[in-house]
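Apart from one protein chain that is not included, each protein chain of the complex appears where it belongs.
We call the chains A and B, going by the order they appear; numbering starts again at 1 in every chain.
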Amino acid sequence: MTVATDRWIPSACSACYGTCSIRGHVVDGVLVKIEGNPDSAIGRGRLCGKGVSGIMTLYDPNRVNAPLRRTNPVKGIGVDPGWKEISWDEALDEIVERLRKVHAEDPRRLFLQRTTTNTSGRAPFFVFAAAFGTPNVWAAGGGLHCGNGAHLISGLYHASWSLVPDFKYCRYAIYFGASKGHGAGHVSCTNMQDAADARARDMRLVVVDPMCNFASAKASEWVPIRPGTDAAMALAMLDVIVNELGIWDAEYLAAKTNAPYLIGPDGCYVRDPASGKPLVWDLGRSRAVPYDDPEAKDLALEGDRDVGGIACRPAFACLRRHLRQFTPDWAESITTVSAATIRRIATEFATEARVGSTIVLDGKRLPYRPAAAIFFRGAQGHKNSVYNCYAIELLNQVVGAADVVGGALGFSPVSYGHPDTGHPWYEPTAGPDGLMVTGSWVARHLPYPISEPKVPTTMSLSELFPLGMFGPSMASRDQEDLWRRFDLPYRPEVMINYGANSLMSVGNSATVAETLERIPFIVSFDLTLTEFSEFADIVLPDTSYLESVDSRPDFPFIFNHPAGLGNWSWPIKQPVVAAGGQRRPSAEVLFEIAYRLGIGDGLNAAMNAHLKLQGEQRLDFDRTYTHADVCDRELKSLFGPERGLDWFKEHGVLSWPKRVEEVYWRAFLDVRVPVYWEFMVPLGEKAGAIARAHGLHWDDAYYEPMPRWMPCPSHDLRDASYDFYGFYFRDTLHTNSFTNENPWLDEAARMDAFSYTIAVNATTAKAKGLADGQLVWLESPAGRRVRGRLHLTEAIHPEGLGVGGCAGHWASTLPVARGKGVFFNELLEVDFDHSSPVNQNLDTCVKLRIVP
Amino acid sequence: MSVIAHDRLLTDLGATFRPQREWAEGPGLYLIAGHFLTGIGAGTWLFALLFDVVPGLVVAIAAVALGGLAHLKFLGRPARFWRMVRARHSWIARGFIGMNVFVAGAVLAALPRIAPGMPWTADGAAGRFFLAVSLVGMAILMVYKGNVYAASRGVPFWNSPVLPVLYIAYALRGGVAVLLVLFPFVATRASADFVALIELWTAVSAAVMVAFYLAVIRGAHVAARRSVAELVRGRLAPPFFLGTVGAGLVVPIVVGLAGLIYPLSLTILALVGALSLVGDFFAKLTIAKAGFYVPVVPAGMSTWYGSASWWRR
Partner (left out) sequence: MRYGMVIDLKRCVGCYGCQLSCKAEHATPPGVFYARVVKRESGTFPNTRLVFLPLLCFHCANPPCVDACPTGASHVRTGGVVDVDHDVCVGCRACMQACPYGARYYNRDPRPYFGDQGPTPYETARGSGGKRGVVMKCNFCLDRVQAGLDPACVANCPAHARTFGDLDDPDSEVARLIRLRGGTQLEAGLGTDPSVYYLPP
């Protein structure tokens, strides 16, 4: 008789990028339950519906179990690749041979793509790309849809990837297209707890959203807005606040922003001739001094000045004047939100911010600004992404509600480390012109300082757009045209994909398919065969999150660690069950490929740098390591030699208390953030010159130092027969296109009236003779169509068509997901015209008509 | 569960008004058949005794026995049927007992009428006792069904004291209908005209009961109103109007009225009887199918969600 083994193994969920800490209950080698890990601050022992359902993803009989090679050279949507099982050796030999050639010729011809959904892919792919020498890395739909604008603005202002209201102290929060704490977003599950606490103590929540879905359902007020017009509403609110009410936090603006910097007639800073530093007007001494003059006490935010014959005024005065044009009446016609509502909400927000008040926490007197304006995917997912987020963020800035008690908090931008070791340690610092440089960041380049625009040599043209992260030309209709314009000296030869299903997550599938067909050799690490895998030449069976190890599932903390007071937690991910079939962890395989290629020294060096390995934990250049070795070293490097991988495997997580200085760091650090983007004009001029020289259409209106509202392509469409704005929202039950294959979640989604349908306003629909449950086509002006079932509801803007998630799979290898829900992205154009000329964000709203 | 049934269940669960399907669709049809057969069996027993139609007695027993088998066929776990006597507070248990009592009593009471030479006679003490037993069983069979439905607190459309009365009416008139069907084939002392009159009377009373029931139940609950709507203008309107109302009530009443003026042939009466039976079946089926569960919304949801004040908190 065998003795039953019964263990609870601590690890981390990766059913979405929230990466909550879990415990897997394993009996006789079978995972029988996933629960939250109460020892960790990430999730605090509770999981969302997707998290507890991970078992069904782990044991999906449709998982890939062995390396596969295609036998059919023809690639296309719906074309059977003719998969044939091969051995790992065979697969790796072929991959290494291909890569060796590319590496010798031009390493940039390697194109790496990864999903955002499992964060554990980030570090291995990052170091691999660095070692190989390719800048062509992207997160597919992730970069285009969620990241570019929201992360840029959060980084510039909060040194963090994203923001939330300080749920513990905030009294009035406005969400512009975000469901943080309700259905989705970063740290989603933990935020659900904190947001519920905030509701319980009657924090007012105003949700500006075309649809009354997750956050709106819990809000004190839902403000339906026309998609893509958030900047107009935020600008009008700002106008009311600073010009009608005359409320602003002068102390904050003077000390923590560039509001006092003097702006000359050219729109640029007036600089100190000696030091080149921007000047401010010191009211005490009635003269201009460099912004960091220690003697300067009372910096002017207003008034016309004359500095050495240059007529100038503080940036804040420029901003106030600029805002006058954006009246609530003007905004009403754009947003459909009434002027009275805009005025009221602006007044409530500014009043509730309680400018001037303080609170004592842990013996320290801190500013208390219990109001916050939050944005995410909804507001930022447009061609006018940057201005939208910029305008919304200014709401926090004018009332000084940024990273102070009760205000808008970035996720954990300051960490002074574990008390024993002081690691991980990072904090924002003052960079050029005193503006903030983040202490920790996720993408390759920082939001600030802004690098010089250059003729691009990367596939995504990113050098031309230093404010963006990823551009659509990685998979756009006009990709070849753009590359030719800029004489891109190479074309992608090999692509390695980690999970991402770009065929569904980016835009219309035909466009993406075309770009993939042009890549001669594609390798994909996959859990299941997806629509993307159909284009791969070799598929490698990856271990799922429940079968892999990762020393940093929740790091960087700015991405995925709860904000606000509480505990720090550093959890790890470890296999709760042994890997099935011939599956191997992709990180291990990548390492093996690198060592076989002979770029191990580069890999090890990149790892040392990226993971900030210290002392004897640093990797030797001439040795080989497994990914697990590196994980062990990272943990020891951070938390001491006694706390390596084994310690963490047993304990799961290391926690320590957060300090007030870390959470409410703004008051403690001498850094400023820009309420006036002085760098924009020169940036636009330089980038525009390069773009124009290469025949690219350029619109300077996107490069102004202060935000305004720019229409999306959908707003400019004149054909009145397209009478709806289509947009998508995240369903709480599904993660993008991933979990549709999970039968527990699919079953629940089929019980939900919204998950798999097209939400349409009941009154509008009835006027058109459309019925609930009716099968219709949605048709875009470009002639793209998708089919779906209508759900008539009162909970959506009369002009809106809301589609849940990223569903509508068609791959026969995903039998559960196949045919469920609506493939919204099929309606999106992927090209330069439909993306932001500032950060290359793709526009995700589209004019549509319903064809029965 | 089949893929289709699973799909339908999920849609039902998401709907505001979830239709009752367990007792009407798929294997649920056996239950409807069981209810129909035991109902007309009980009615037939009564009228066959009254008019002394011996083959009617056999048909009555056969109908109830078949009905019993249909019930068993419906059960998810038929092999455990004998456990159904355990909880006698339940109408199903009572019905199960009634069915057994009826079959036992009726067989023993009928035997001497069918096959003389039994150790007991129909009129003797034993015979009378068996008859009494059969009548008790018959009464239970007539009464229990409506009560099973009426005890369904989850389905407001059924949850009414009118329903048992309606089902008794249907049982009675089902008995008459069976006799009408039998008349062309059997010798009887009863006058066809008289039976036709009874037919008319039971059909009218069933029609009145149906109308009364629908009128009353509409006001009982939103879900019941939804049920009535489903019957009179929804998905169930065709079977309801063609089967329950047309074949089951209008035709028998019209023909019955005509019979007051013109004498009716046995064949026509038999046809009317057959139509009545079809109508009875549809009555059971459509009433079962029209059941919707109580929609689960918070009590006083309107005060929570509907008021404007809730908005600006």
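We adopt the following convention: contacts are C-beta pairs under 8 Å (C-beta built on N, C-alpha and C of every residue); 3 or more make two chains touch, one makes a residue touch a chain.
Source: prediction; values computed, not measured.
When you scan B:F81, B:F194 or B:F212 for touch with the missing chain, the hit is B:F81. By the touch definition given at the top, chain A reaches the unshown chain through residues 27-28, 30-36, 43, 45-53, 55-56, 58-62, 181-183, 189-190, 192-193, 195-197, 199-200, 212-214, 216-218, 222, 224, 732-733, 743-745, 747-748, 751-754, 761-763, 793-798, 815-816. Across the interface with the omitted chain, chain B contributes residues 1-3, 5-6, 9-10, 13-14, 16, 18, 20, 22-23, 74-78, 80-81, 83-87, 89-93, 96, 148-149, 151-155, 158, 291, 293-294, 296-302, 304-306, 308, 310-311.
Just so it is clear, only the chains that are shown with their structure count from here on.
The touching residues of chain A, when paired with chain B in their complex, are 202, 204, 220-221, 747, 750-753. Residues 7, 10-11, 13-14, 311-313 of chain B touch chain A in their complex.
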